[in-house]
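Shown here is a partial selection of chains from the complex, left in place.
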């Protein structure tokens, strides 16, 4: 056995995120803080900070903004050697970060991006996935264009053939899926070839019309019905957020696996700095835990603690170490000054 | 009937507000954030964001700072065509924004402003109020100088003659009323000619020596005694703030009208960004609600929800839309990310 | 005759401009300064600061960023009542502001904007141009899409019918004109219906293959050949920039009109703050001068002095008053402290 860190390949779209400083409204902003995000990228960055090897696949326009993306990824230890170039533009989104009773507001500007015009054959998946232990994709990639969904399918198929574990985050977005195919039809075979899924109630309803009745144990129902429908799915994770205000949430996670249901501790999170990307940080924690051989209970605890910390970090990505997550899980240094 | 939006005329003083960034103390500040505020202006800006037509009347010095005021007002859709010019200076105030157990601290520098030397006849109220549905003034304008109080009286009289609804915010300020007349004597006829009043316990005591005994239902008592004394007053609104810390308040409103007493929901507001102008945002919500034909219960709910959102916004004015207020009232998107 | 200020209608595209603070490179930027620009908008803003009435016509997406555009325009006194809404996105561009021997670098991201999908009939030009004295368009609008060029033609035709003076800035951009028609063919009838043109050597070559030989008096040749080809053109203006470095330019203008050739003074401009939009500020100065009845020499002097001042102002638009331009022309307060 090699002692190299495990390697995770991720496929998705980078977005330039532009947000007014602090909690300003758009019309108050004379400048925008600029960072780079995107669901799968956030997972990649977090995994890299956990010490795993990561290789992020996307398509970028050939311009100076892409140079900035590459610097950010490389600087954080994410491999960028298999990124392909071409197309018109880098997708972006504007976000006004809420506070108190005012939620965050997003204006997407991601249509016509280079990633939407990616095509089968542009990425050499055999080469990319060689030596990889895990491949991760999300419903966002499938939702941005028909060709992106096809490349997603191409990647998943390669991964399965090569024995690479496949995970998906359902990540249903209303403002996507406008390219003429039904979301559920596109997602059906892709999810059917995945081993691990991070899912949400709304996404299950939108994609597959799976919708527990009021009064039913929702997470339990989702997991049962999804596993009935997609027998390849070994593990299904669900996160739970109780929104008291934009600044105060309660947060926990569950993992349904071969040995049943595992619930994490619930974190009471006030003074939220930035909740964008918290779901992705959970996914990264889960992948890390499972790849490191943690049992399901440990893995869901690790994932939830990791994403609890994400709420304190500006930006989309969870810039924390394994040590910091474990300290929080042990609870002995919560919020202390570490001198 | 016209389908133009309703039109509100407001009369008051603009102040340049200078505040150290974040929660710095004055002596820590190397720069000051600069915005424009003032009780009636805050109402005007909020009403404009609600979609009503607003015309703001004030007196400004003829200098470059006034150009900035005009740009800000026009940019937010407030008409500035009837503003008059002259006098020595723009009033201003410095504010250190508190946090936790440290309250905000204000240093006023508004004496000798152009507005204090406004005189009767400078504003053509017939012209200004033509086509208006509502006129709003506050006790601050009456308190800054004898001549400003006279112009206030002039405006109220014109409004009554022209059938325009008149509202007042009592807004008692200790640091005003230094021009040699008793506050109550000045206010008596002005309030007596108003239809709607937003009042507070302290102001009622200072102006009119109306002071419920401990144990009495304070809001109820105020409303009864004010309506006894000022029969023209159709509606009296009272807001209630419980201060847990500078960052954490509870907030609700009440409206006493022809059909009795109407209490709004109470909002628990933590992580306050800026509570200056929250009373004005309540006033704007109330005027909006009543002008749109809401019943008294709806109007006080709308006003309180609007001012709840103001606590999340930097600056004196409530930059929120009717949709955002209604979303909060329905409660289904509190603090969520709106993608 | 009315003593109202003259009214200018302008038609073009707004772009959100995002630039790293100061002279940072893109990869050094943690945030971007955000302003709104666009050739015709810059002209509108400058004319508004000169005291003229301006009405800016464009098409914007129906989102929160457009609200910011509207606030900026209204705040600066530009009428926005005839702007139409729809389409996918607001165009934008990124600019790295050069210094010394390093020039500025632009990354455009304007494809697929709401303005590119504007169509004939969306704007009621009869209504828009009623009471207008001048209509201004530029080659950029014609270059972004076939339909935008058609709307441009529609506007010019209406203007001519209504006796409104028409001006054009040639403004050739390499990165436009990709919609399948030859630039010259599109521009030919549009320029042929215009009264005033601000032109450049490169644009004349690209559009009409008009190219003076080395050794010829270039500006003179351009003006002669353009007037031969487009007899309706009453006046042709050419600006001249000698680039010593990104921070140091020499700048002058010429106007060829009925009474011959008029050259302005040459300004030696060091310590340039921002040269984007300097051509537009010249155009605004020229329109102002001609509309105010200045003779051609006065007008070109005013235009050149106005654009000299633009080099000192951050952003795309020339935020200076007529008084400031005239002071510079008189030369008696150049760079002094005005107390």
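Every chain is named by a letter (A, B and C) in the order it is written, and numbering of its residues begins at 1.
Here, a residue touches a chain if its C-beta (ideal position, glycine included) is under 8 Å from a C-beta of that chain, and two chains touch if they have at least 3 such contacts.
Computed from a predicted model, the values in this text were never measured in an experiment.
S.K.: Shown here are 3 copies; how many are in the complete complex?
M.R.: 6
Methods note: only the chains that are shown with their structure count from here on.
S.K.: At the place where copies chain A and chain C touch, is the share of residue numbers found on both sides over half (same) or under half (different)?
M.R.: Mostly the same residues.
S.K.: Which chain's mean C-alpha position is the greatest distance from chain B's?
M.R.: Following the centroid criterion, the farthest chain would be A.
S.K.: Centroid from C-alpha atoms only, then distance chain A to chain C, rounded to Å. What do you get?
M.R.: So the centroids are 45 Å from each other.
S.K.: For chain B, which residues are shared contacts with two or more other chains?
M.R.: none
S.K.: For chain B, which residues are in contact with chain C within the complex?
M.R.: Residue list for chain B touching chain C: 71-72, 74-77.
S.K.: Could you please specify the touching residues of chain A with respect to chain C in the complex?
M.R.: Residues 18, 21, 26-27, 29-34, 63-65, 67-68, 71, 88-90, 92, 94, 96, 105, 107, 109, 111-112 of chain A touch chain C in their complex.
S.K.: Over in the complex, which chain B residues touch chain A? Could you list them?
M.R.: So the residues of chain B in touch with chain A come to 267, 269-273, 308-309, 311-315, 319-320, 324, 328, 333-339.
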